[in-house]
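Every protein chain of the complex appears in place save one, which is left out.
The block that comes next holds chain A.
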């Protein structure tokens, strides 16, 4: 990374550096971890990425990150679980809390592990250019380390709540699912006051295992949320990831998946609900690094008011990954003249026997559909709402799990009540 000599730090960068100096003495972990944290904060010292950095071209973090609350948050409100019967693990204002007793699942508090000199491998950044990983490495105060036993068929979902009452919170969840297992995880990102929140989840899906992971982000309209989801898939492993962004002012959700086991399959479905002055960026890097792997990504966006949306999707098909079947689609409904959306799909293919494709569309509401609904007596506002919801529900319904579909559609309805 280039060192910027005489760099004039922005107020946000200064606030981050000050917060780091104030916190580093109290963050969990031994000297090795502290050294990693100091390495992580270098991304701030060097200046946060601007639009001149390709991966941040549509989200100029340096310009957009205007203010950073320095204080720790307090007074988080626990959330009712998305699905009833879930085992809930909560990180509240950056501190893991509550019971960790789940059948067939070993759960540890990250801070406890770090203080015992363990969990070194949990605190990493993906590569030198991984800004969110570096920032989270520097500041992560707590979270959970979770291991699902081989052959476990979890009856109830595990819900990971990262909640806060504002301020600055940084959490990390490290999950490994053993071979031949089946599990469902729900990641909730929410707070009730202005915050800078970073959250990093890592997932290893063992051979022949199947995991569904839902991310539901509902930060307040003045919050910044920087998140990353990293996964590695074993042989014949299957991962379905669903991302719903329904809040925040500045949001970046990165998805980095390596379909590393032959026969593995990755499905990404995403719904971005963007209103007000929201800026939301979903950036995915997917590696097909083994033969006979499949993936399909469908992102649907509804953008209104003055909101901006971004989807960057990059699929790397490695030379060894013959018979890869990868398809990516990003569809956007723009509902106001001041809203916009940028989509950048990329395919980099080094294998010769593959089927890969991508498509991106930006549309307005279909006028013929609208006329048809209105011709049945449905007023224009209701008809538009129905069509917008239908556009998103199509993706949600692909999840094929009734309870999940119902819960997510209820989230859609709640968003429309607020922003329709």
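What we mean here is this: contacts are C-beta pairs under 8 Å (C-beta built on N, C-alpha and C of every residue); 3 or more make two chains touch, one makes a residue touch a chain; residues count from 1.
Quick note on the criterion: contacts and distances are computed from a predicted model.
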| item | value |
| --- | --- |
| "Fe-S cluster assembly ATPase SufC", "Pyrroloquinoline quinone biosynthesis protein D", "ABC transporter permease" or "Two component system response regulator" - which is the UniProt name of the missing chain | "Fe-S cluster assembly ATPase SufC" |
| Residue in contact with the excluded chain [from A:149, A:298, A:386 or A:403] | A:386 |
| Contact footprint on chain A, counting only the chain that is left out | 367-369, 371-380, 382-383, 386-387, 389-394, 397 |
